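Every protein chain except one is present and positioned as in the full complex.
The chains carry the letters A, B and C, assigned in the order they are written, with residues numbered from 1 in each.
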Amino acid sequence: GKFGDYGGQYVPEVLMPAVEELVDAYERYVLDNEDGFVDDFRSRIREFGGRPTPLSHADNLSERYGFDVYLKREDLLHGGAHKLNNALGQVLLAKYMGKERIVAETGAGQHGTATAMACAYLDMPCEIYMGRTDVNRQRPNVFRMRLHDAEVNPVDVGSGTLKEAINETMRDWATNVEDTHYVIGSVVGPHPFPAMVRDFQSVISEEVREQSRERLGELPEAVIACAGGGSNTMGAFSAFVGSAALAGAPEGTQDAAPDVDLLAVEAGGSSLGVDADEGYAPNSASLSTGTEGVLHGARTKLLQTGDGQIVESHSVSAGLDYAGVGPELAHLVDEGRVEPVNVDDDAALEAFHRLSREEGIIPALESSHAVAYLEQYDGDGPVVVNLSGRGDKDLDTVVEESTARDIDGAPTMEVFEE
Amino acid sequence: GKFGDYGGQYVPEVLMPAVEELVDAYERYVLDNEDGFVDDFRSRIREFGGRPTPLSHADNLSERYGFDVYLKREDLLHGGAHKLNNALGQVLLAKYMGKERIVAETGAGQHGTATAMACAYLDMPCEIYMGRTDVNRQRPNVFRMRLHDAEVNPVDVGSGTLKEAINETMRDWATNVEDTHYVIGSVVGPHPFPAMVRDFQSVISEEVREQSRERLGELPEAVIACAGGGSNTMGAFSAFVGSAALAGAPEGTQDAAPDVDLLAVEAGGSSLGVDADEGYAPNSASLSTGTEGVLHGARTKLLQTGDGQIVESHSVSAGLDYAGVGPELAHLVDEGRVEPVNVDDDAALEAFHRLSREEGIIPALESSHAVAYLEQYDGDGPVVVNLSGRGDKDLDTVVEESTARDIDGAPTMEVFEE
Amino acid sequence: MSRSDLADAFTDDSALISYVAAGDPSADATREYVEALVEGGSDVIELGLPFSEPVAEGTTIQNAIKRALDAGMTPDAYLDLVRSLDVDVPVVCMTYYNLIYQYGTESGPEEFVEAAADAGISGFVVPDLPVDESGPLYEACREHGLDLVFIVAPTTTEERLDRMLDRTTGFVYVQGRLGTTGARDEMSDDTPAALDRLRDADVPKAVGFGISSGEQAREVVASGADGVIVGSAYVDLIAEGVENDDPTDAVAERLRDLAAELKAGATASVPEPERK
Partner (left out) sequence: MSRSDLADAFTDDSALISYVAAGDPSADATREYVEALVEGGSDVIELGLPFSEPVAEGTTIQNAIKRALDAGMTPDAYLDLVRSLDVDVPVVCMTYYNLIYQYGTESGPEEFVEAAADAGISGFVVPDLPVDESGPLYEACREHGLDLVFIVAPTTTEERLDRMLDRTTGFVYVQGRLGTTGARDEMSDDTPAALDRLRDADVPKAVGFGISSGEQAREVVASGADGVIVGSAYVDLIAEGVENDDPTDAVAERLRDLAAELKAGATASVPEPERK
């Protein structure tokens, strides 16, 4: 359960037995394919989720940059993002474990929606905790969760955002731990979550390796992925790192490939650093700028004050806006295997527009960070960018922010003026 | 260019040379794969669009009905619906023809978005005509088109909806016919559009046949698809009818399969029939209840008054709300090969909720009509339902209409009450 | 009125063909307007039978058609209106094929052509019926002695032109520019070329699409046209009258004046400026 010094199981005792039970289930079902669990997962994520997702050559971006750019199209996964890989895996695992109920936290609503979707499909009762502020500003995702018959419990404490939702979900789990599984949405939390979520997401890099072999005839020079909590990042990197451990991977797709550069693009927000006095970081760059600490069950890199108080992070992309990061990523950065880089809000918005305009693909604001990094990339390619999700959910934000910031390449919206 | 008595080329003379040029291009590129056009199309719709889309077994619906239900997942195609098959095909064809500009009409915005997306990808200038009323009520789709760098031209004439948008697009085409291709969004319009759009969409039924062979070991008992203009319908049916003519189809997937029942589910709206005095039909069931006439370039079945004035159609689903239907479908209905059936607005809304709740898939309101018909289906299965698109675009409408109509199975939205 | 031969309208001097939509804004108004247009010098009246989907029209005529439909115009009311007209020039029915096709108890154009002939219509202009699909209507027109007028567009190929001329009686409608109907300030540069390739055709050539002034009419005739077709310019006056709630006779007066200006332009003997 450790990645170097990172990871571990820093959770209240009341949850430890459930965590231990989960470790056992993870080892048996996920690592050893007991009862054909992994086969079942692979078949369902293919049939229900739409895997494999394509590796698309970006003709116009390739021309722009002078090297081949490929996009790993997780935006085409059911639900519109890579989130389903994990949600489906965990809900299915909970079913194998005999759990009768699912809880999950959600911030912007993407993970909650993916979990609700998986629960509807697998016929599991589901409750999602979501801060009141988020409920009110993410109505479409609340609609989706309700349509999938999930209970959505608004959390009225504090600022009513992700942090309070996590606390309330922990509280529910701690209260109903015997029959309930908590579907954590990223490669964070106590062991086995970081390893398990990585393994469910590792189908991404498995496919990238296979598709690279077929399409490029070689492995890419680099894989670029955005990093918030880091689930799409680890999904895109794990097969290259050699840490993916999901049973049944095609031969050769899980051996370490040390020549492939792995770039984790964090949200640079408006600027780097932490304002300790205000308890605020105008970014979410915990890998690049964070310090070691313990949060939400694991030791990892965090945005925190010198005292150890976690600060409010920031990103124009709600999905990257998190003060921590997966412990394995923190370790891989320390090891030099993953290079942490970052792009700021404006660059991400510009990349959102560039991909929409040049390639006919509207990326999630999260994924736009990975796309934005191409502007700085100085290799020869080919490069694979993990397009972790689609941007339908971000339309209002992007139109508003692009106008407010006068973003280069943003289209005018004069059409609405009568 | 005829399907029995239906079809033809009823267009202004100014457009006829362009139509003839298109017939020639259709025959050379699409039917004969000149310059490898079809190979290029197939490769791009796979890589950019995400084909093949899965054929998902609907576990919970199958249990409900006592026969196997499979869903053909066009909701997972890039853009969220089958529309891209056609838009990509036509824009690519326009490029092969040396055209320099694309125009298209759009009602709710789905076809305009798909066209804008294909144009961004293929680097073609694009202008979309959209009624002012639709512009104002379909903001997200307008955002999308603008993000893909398409001009969106609001049409201020009349009621400012689809009909006026079609007129304005025709007008643009008639003015710029020499360098411009008009991407019609369904299997309607003058020849070769109905045949050509069918062929681009026939990848759906090609895949259904291949996937059925692999997964079911047999062809399905029936294929069910919703029918507005009929492009997803013909896409889902053509390989079974034997009319698909896209070069390069896998062997055996294009021979007529007369034992497979083909059910075209129309929008029954609030009731059937036409109110000639009001010039209004509270439905869009032109195949079931329409009469022969000439509209938008083709002879087909129409909702019209005894005098021949086209009436305003209605459906809770904007995408089915059209007074005409593809001429080939009209012919197949007359021949008895396709059975036209219909479900009303309420049944479609109930099916929207049923699929969202039971299977974790939020269908487009269009596709919900096909899903709804399962409630009446009395065969033994297996049945394939063409899930032509996803319902993200319909969330507001569904939530509002479900409350107003007190729809069975609609979730409460109490979560928003503080 | 009795039906007269369309081609006769072109025998004297350059013809003015004037379009209004029947029933815009009422059948009675249309009757007055038609009579005023004839008084102004129109040689042919092209009377629109409004169809709900006028795909070949620009905004001006689309709106006229909407006003006419809203006021209740129907094919039967149209025929009644034609019967009641007190004019001595031929009346051509301009409409879309579906209305012709649906009329009566059986599908097909025969019943409407018969009824139209009976009401005094001299011919048809059907903008969504290219020559390729015109067989049944052409046959019905021949049977009842009506002319079927085809539109020759700037894009029309030689091969298509030949097919059209084969079926042309009455006159040829030369579409003076790309696009749809609608008044423009200037004559299209395409018009002389369009007329040029019809020089050898043994039918009168009337140019339409965009003509709105006597000067334009003069230029078009100077380019070789046997007549000019004007629609949107009249309809603009009618629309203005509707908007300002002007009395019908005031609008009719303006229509008469415009027709007179156009007729004067069309028949002016001034050579075209370029040849000076």
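Operating definition for what follows: a contact is a pair of C-beta atoms (placed from the backbone, for glycine too) under 8 Å apart; a residue touches a chain by one contact, two chains touch by 3 or more.
Note that the coordinates shown come from a computational prediction; the quantities given were computed from them, not determined experimentally.
Looking at the complete complex, one finds that the omitted chain is in touch with A. Considering the whole complex, the residue from A:133, A:153 or A:176 that touches the absent chain is A:176. If you put the hidden chain back, the residue from A:304, A:317, A:342 or A:368 that touches it is A:304. Which of A:12, A:252, A:273 or A:379 touches the hidden chain is settled by the complete complex: it is A:12.
The missing chain lies against subunit A, touching residues 8-18, 20, 157-158, 163-164, 166-167, 170-171, 174-178, 279, 291-297, 302, 304, 306-311.
Convention: only the chains that are shown with their structure count from here on.
With centres computed from CA atoms alone, B is the chain lying nearest the middle of all the protein shown. With centres set at the average Cα position, the gap from subunit A to subunit B is 34 Å. The distance from the centre of subunit A to the centre of subunit C, each centre being the mean of the chain's C-alpha atoms, comes to 66 Å.
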